[in-house]
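After the structure tokens below, expect a handful of questions from me.
One protein chain omitted, others in place.
Moving on to subunit A:
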Amino acid sequence: MIEAVGLTKRYGDKTAVYNLSFQVRPGAVTGFLGPNGSGKSTTMRMILGLDNPTAGQVTIGGYPYPKLPNAPRQVGALLDAKAVHGGRSARSHLLCLAQLSGIPARRVDEVLGVVGLQEVARKRSKGFSLGMGQRLGIAAALLGDPQVLLFDEPVNGLDPEGILWVRNLMKALAAEGRTVFVSSHLMSEMALTADHLIVIGRGQLLADMSVTDFISANSADFARVRTPDTEPQLREKLTSALTEAGGHVLPEQDGALRITGLPLPRISDIAHDADVRLWELSPHQASLEEAYMRMTQGAVDYRSTIDQKSGLMQPLPPGAQPPMPVPGQGQPDWYAPPSPQEGGQPFAMPQGQPGPYGAGQPPAGPYGAPGAGQPNPYAQPAPAAPQAPAAPPAPPAPAAPADLTKPEDAR
């Protein structure tokens, strides 16, 4: 059990982590998510006693890390796969760690077997690929057969087989009753591996809830309805009928309608009553990735922009069409489609419902749950890029609705 209370870390006047409180319980894989620079690694270093918190504290099994009796036998960590002296062989590296915590040398060969590095055990780790380095780091974390495991980006650089292995390893470790705390940027991986999520942005807690709760709280499930293309008046008719019934209708670029606020059978009934034939009526649920993007959108520090190559471009010959931008590139709100409604109700966090671990205070702050009646700051379609490109000859990308065709493919 890892427990952080009011954890704060400042470097000079930059606050890396601010007032972070959470619990990581045993027997489950807890995912630790956040954009680059949101304070994930700093938090992990503080858990391991490498960095001293400016305020607050974090304990493992009730003790601060440095006070744990034989800490490496209770906590294993993969912080950085490159935190290894490259001139030392894999086996010597693990051996010196084993000796430091009084683990029999036999165990070194065991973990080398577990991670599949026996054949290169006597090679210097300088020549290891990123994936082999990760395996060595995982071996070091498993060395003490600890009860609490921390992994920072464990699947970085692993091959598909290695990713599958890590996924099963995490689950197996948690099933044995251990505490497993994993940070990752691979949402698809997290959706498969983690049971519980802790999401931070700019050093503050954004969410602490189970994966399913997280997805349903942070994404807009919607129904897509398509009326016959040949009869546009049917579409108008259905739109007004659905709006009358309390649904929110948003036209998509290709003529389909995106509907929220009404269950599928009800939409079918309304269409039937309005005498409108349907070509498509399908449910769409957002992926973890989409839900994550929506939640952390306001907390992203390092955002990519379009590579404009301004001043480097040849003047276009007269009459030539500038190339269309590739959809998605440099469009920060690509993953987060504009809300189908203004109220933001589907994005609200579950109110008044205590979290499964008791620490379920709804995350506060600018990124937290919008209060009732308060519009969700992310519900409005964001304007294009923050720094509007002045130079590009390209026509403005097809406006917001064009983006709507994409998100559900991201699953």
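Simple rule for what comes next: a residue touches a chain if its C-beta (ideal position, glycine included) is under 8 Å from a C-beta of that chain, and two chains touch if they have at least 3 such contacts; residues count from 1.
Here is the rule we go by: contacts and distances are computed from a predicted model.
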Which of "Phosphonate C-P lyase system protein PhnL", "Protein-arginine kinase", "Ferredoxin-type protein NapG" or "ABC transporter permease" is the UniProt protein name of the chain not shown? "ABC transporter permease"
Options A:Arg25, A:His185, A:Arg226 or A:Arg266, residue touching the unrepresented chain: A:Arg25
Among the options A:Trp165, A:Phe181 or A:Tyr292, the absent chain makes contact with A:Trp165
For the chain not shown, which residue from A:Leu7, A:Leu79 or A:Leu257 touches it across the whole complex? A:Leu79
Touch residues of subunit A, complete complex, unshown partner: 1, 25-27, 45, 48-52, 65-66, 68-73, 75, 77, 79-80, 82-89, 92-93, 95-97, 99-104, 107, 110, 114-117, 135, 140, 142, 144-147, 161-162, 164-165, 168-169, 172-173, 176-178
